[in-house]
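Shown here: the complex without one of its protein chains, the others still in place.
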Amino acid sequence: MKRLLILKPLERKLKKMSESYAILPCNGLDKCAGCISREVAVLLLENSESEIICPVLYRIADARYSKIAQEKPLLVIDGCATRCASKLAAEKGLKVVQKINVTEAAKNQNITLSSTLKIGDKETQFIQSIAKELLKEPEQAKNKKQEIIFPEHFDYTTYKKDKFIFKVPKQGFYFNENDCWAYVSGNIARVGVTDFVQQNLSDIMFFTPPTVGSDIEQFGELGTVESGKAVFEVVSPVSGKIIAVNDDISATPELINKNPYENGWIADIELTDFENDKELLLDFDEYFTILKRKVDEFHVGKN
Amino acid sequence: MADDKLTIGIVSCSGENCLGGTISRLATRKVLEEKENETVTICLPLYLAGGEEERNFAKEYPTIAVDGCSKCCAKRATEKYSGKISTSIDLSKIIGKKTATSESLSTKMINDSHKEMIESVANEIRKKIDEILKIPNPNSN
Amino acid sequence: MSFMSEKIKVIPCSGMGKVYGLIGRESVLKVVKELCPEQAETMCLAYIVTGDDEVKKQIHNKKCITLDGCPAMCSAKSVELAGGNIVEKRRVLDTFKKHKGAKPGTATELTEEGWHISDEIAGDIANTVRVLSRED
Partner (left out) sequence: MSESTFMGVKREKIDWSPRIDYAKCNYCMECVKFCPHNVFEVHENEEKKFIVKNPNNCVVFCRACGKTCGLDAISFPKKNETTAYIKTIRKEAEKNE
């Protein structure tokens, strides 16, 4: 078949530096993006010690894959925004280590995917670039293991609106107008969402982490948090490289409800141009003013 | 904007053991939903398990307790843990003691006669809200 | 054994503000009225919260299963304070995690999906009740 000829394995040298995954692809058959997610999985399989979890079989035969899913770091490949593979992983209570969304990746690389289900040359190249990126990433992340110094507790100022109390830490934090914060120490920023997000979403049940090792622009998407009410896109206050994600909130997202500034942090980012980012960040006074206005005008936490 | 507008808390016993609890819960929810801007839900068990949000509320804002039976748990719990109740409603006085203490119901089983009870209790809550809104906040100092 | 054992108490939070409160309440009503009326009963959480001597006596050292809507864990905490012996703490939210994107309804009325989740929780609790009753 033509498809197999096009997707020949990558060069050998890639193989050596590769990490192996348990791969859960969406395998969607109604869009090109779904076909691509499947091909990425196949290519990774051919170039590393990875194993594939068949999403269709997994639905009806848990036991078959539970061992693989536990032994290897889980890579989830979603085709489109419906995120079937991610949802399946959440449903089965799996811990996602790596994640990629084909449609988003295509957007980021300025690639328009075919509207048919056929894989053309453009798609083939795209598949190879995704696979390459996935296979070399853990290596890079490991080399630069850095840790942030982050206090356990902060002092807060509060704004009250009937029974709701909104907390904002007084010192050391920067904010953006999208209700996300950054706490900077050295060349690393710890990032999270503010109390306003937490109160409005109410009980947070899901956290979709961003990819460790990837670069992020200021105002780029740092994963999402989701409650029964809505999905909130974490809007990064800073630009840089994602060096860590809070694993605790993957298992217990309600930590964000408990305290979004302490144990409910989202990710650590190695800063690339903080001086420039700062231009579009708010200090406590500025954010507190905006928060008060938002709470007064738009208070959805109610009832 | 609506900064200094008076918000009224409504706390219902929501009792699991008797019909009064079922009716108090549904009547309270009904009023909370229609008077979204004037009222706020007070979740009773949060007095013990929650933070200062619920505990301080009745100290600072007018609060109405809606109780399913004459044990008046909502009223007593609020006064014990939070603050003085502005006014309270005892369902046994509206729907009768016997009905109030009969078996609790799933929302699946609510029939027209229950709906009437809910409506008459809701009316009582509405009246209390109107009474409070006409007088200045008694807890303001 | 043939002598009557005391019923296991199943106590939901019945949270007023959220659909999870209603789901918990409905799950428990199903357990005590339909699935295990002989082995389980419920108690008014509001009454437990009052901390009256009478209610403390009723619950002291009795086997309880608590069902909470949200992580505030109102039912579990209140039952503990009143001296109940909690054999299982459950959370509605944990079942929800298995139904991502579900639209369960409001704190007043459940949708079909909401009832489905409520029934699932009721089934789980009923199983626990049956196991516990056999132990006596």
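Remarks
The first chain written gets the first letter, and so on, giving A, B and C; residue counts start at 1 in each chain.
Assume a contact is a pair of C-beta atoms (placed from the backbone, for glycine too) under 8 Å apart; a residue touches a chain by one contact, two chains touch by 3 or more.
Quick caveat: nothing in here was measured; it's all calculated off a predicted structure.
Taking the full assembly into account, the omitted chain touches A. Screening A:199, A:218 or A:250 against the full complex identifies A:218 as the residue touching the chain left out.
Among A:121, A:275 or A:297, only A:297 touches the chain left out of the display.
Contact with the undisplayed chain is limited, among A:22, A:182, A:235 or A:295, to A:235. Although one chain is not drawn, the whole complex shows that of A:37, A:103 or A:211 it is A:103 that touches it. In the full complex, the hidden chain is touched by chain A at residues 80-82, 103, 177-178, 217-221, 224, 230-233, 235, 279-280, 293, 297-298, 300.
As a convention for this text, only the chains that are shown with their structure count from here on.
Because contacts link each chain to all the remaining chains, their graph is best described as complete.
At the far end from chain B, in terms of centres built from Cα atoms, lies A. One finds 35 Å separating the Cα centroids of chain A and chain C. Centroids built from CA atoms put chain B at 42 Å from chain A.
Centres computed as Cα averages put chain B at a distance of 22 Å from chain C.
Touching of two or more other chains is recorded for residues 17 of chain C.
Chain contacts: chain B has residues 32-33, 41-42 touching two or more partner chains.
On the chain B side of its complex with chain A, the touching residues are 1-3, 7, 9, 32-33, 36, 39-42, 51-54, 57, 61. Within the complex formed with chain C, the chain B residues making contact are 11-18, 21, 25-26, 28-30, 32-33, 41-50, 71, 73-74, 76-77, 80-81, 104-108. Chain A contributes residues 87, 90-91, 93, 202-203, 205-206, 226, 228, 254, 257-258, 303 to its touches with chain C in the complex.
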